[in-house]
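Complex shown without one protein chain; remaining protein chains in place.
Now for subunit A:
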Amino acid sequence: MFFEYDPVLYSRILTYATLGFHVIFATIGVGIPLMIAIAEWMGIKRNDPHYTLLARRWARGFVITVAIGVVTGTAMGLQLSLLWPNFMQTAGHTIGLPMFMEAFAFFFEAIFLGIYLYTWDRFKSQMKHFLLVIPVVIGATASAFFITTVNAFMNMPQGFEMIDGVISSVNPLEAMFNPATPTKVSHVIITCYLTAAFVLGAIAAVRILKGNKSAYHKKALHLTMVTGAVFAIGTALVGDLSGKYLHEYQPEKLAAAEWHFETETHAPLILGGFLDSDNEVRFALEIPYALSILAGGTPGTEVTGLNDFDPNDLPPLWVHYFFDSMVFIGMFLAFTSILFVFMNWKKGWNPFNRPLMMMVVAGGPLSILAIQSGWIFAEVGRQPWILNGFMRTSEGATTSQHVDIMLYLFLTLYAVLGITCIVVLRKMFNRNPVEREMEKRGIDNQEIE
């Protein structure tokens, strides 16, 4: 590489590579079980085999992504100790509990996912089989919950005392339920659902764009967009609460995200733009008072500016770009799904028109991009701390001399896994198109103009 070997830098890059890759599969891994459950439920309630088939086909593709989610999650779990031994030595005293419980939730999910996948035709009552997906949904969401509390703790460490680098008076529950936990956890979980809805919606929209008129795809799109709209509104509400959390507990992160230099009331929100070499904001759109309202609910809220912090404690200012990408995409997803629901509701309007379908298709990859941006903003936004206010990232890293080789090895691995995943999924569904499966199962394939 082009820079000198530094285990801290390489450990950060490798951790990002693993987490960045894992979070794609983890996100849809949390969201898709819920969508499968809803589809199967609709199939039973409306006695409509299209929905049941939808659940079946989603579940089949889901297994492939789960496999990658599991193996990269295992990698992340081990890498925490391998790359950040000094951090784990210290923080292990407080985050052991949620990590342990995450493993339990994962165990629970793994058991029932195995059962669910292999019992489609085993029970007489469809309801029995539906009940098996409930523990999968609970397990997936619970593991997101527990692991996010660990991340919340790193942002807002509490529940212990640190005396000369030694941790004492630990209270594991206080550490778990820190002020960052409510907003972080709800934001993570609801965006997982939103992303899964859009990824699945995009698949249906692609088929419709290609001229497929089967009612199956239209039902899929309707289901995903209705749920998507609900989750998008939820995301916006939680996002607002997250802003208030940041204002109160991590003002430097909020200030960096918003390029807010001077401490002031009636602070404007800055959208887009870029920062020149003199730290002047250029070409940005300013919304007056919006930052104060985001931070405290009233225009009179005083928002601390970057100039009031010790420069050594500030994150890099480029996190603004990631913050904005996340917010823009979030708004785009909300707009698209609400527009679809609205047009579908109005009699005589065609919600399956070409431009809207193209927006839904774009929503799939964009939602994944928003997840990446959000996590990059959240994680880089708390630099230079690994334990905010307690331990610098550089103090937590390994001292080993071989992180660079490991980085190249893992990058290769993720590239191979990612490519094979796409190839396998494409083959799986192209070889067995839904029309053929409907014919085989004796399901009527209605076509709707």
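Throughout what follows, a contact is a pair of C-beta atoms (placed from the backbone, for glycine too) under 8 Å apart; a residue touches a chain by one contact, two chains touch by 3 or more; residues count from 1.
Here is the rule we use: contacts and distances are computed from a predicted model.
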| item | value |
| --- | --- |
| Listed names "Sulfide/dihydroorotate dehydrogenase-like FAD/NAD-binding protein", "[NiFe] NAD-reducing hydrogenase subunit HoxU", "Cytochrome d ubiquinol oxidase subunit II" or "Protocatechuate 3,4-dioxygenase subunit beta", matching UniProt entry of the absent chain | "Cytochrome d ubiquinol oxidase subunit II" |
| Candidates A:369, A:417 or A:443 - the one touching the absent chain | A:417 |
| Contact residue for the chain not shown (choose from A:125, A:168 or A:277) | A:168 |
| Options A:74, A:265, A:279 or A:446, residue touching the unrepresented chain | A:74 |
| Which of A:44, A:88, A:162 or A:358 contacts the chain that the document leaves out | A:88 |
| Touching residues (missing chain, whole complex) on subunit A | 60, 63-64, 66-68, 70-75, 77-86, 88-94, 96-97, 99-104, 106-108, 110-115, 117-119, 122, 135, 167-168, 170-173, 398-400, 402-403, 405-406, 409-410, 413, 417, 420-421, 423-425, 427-428 |
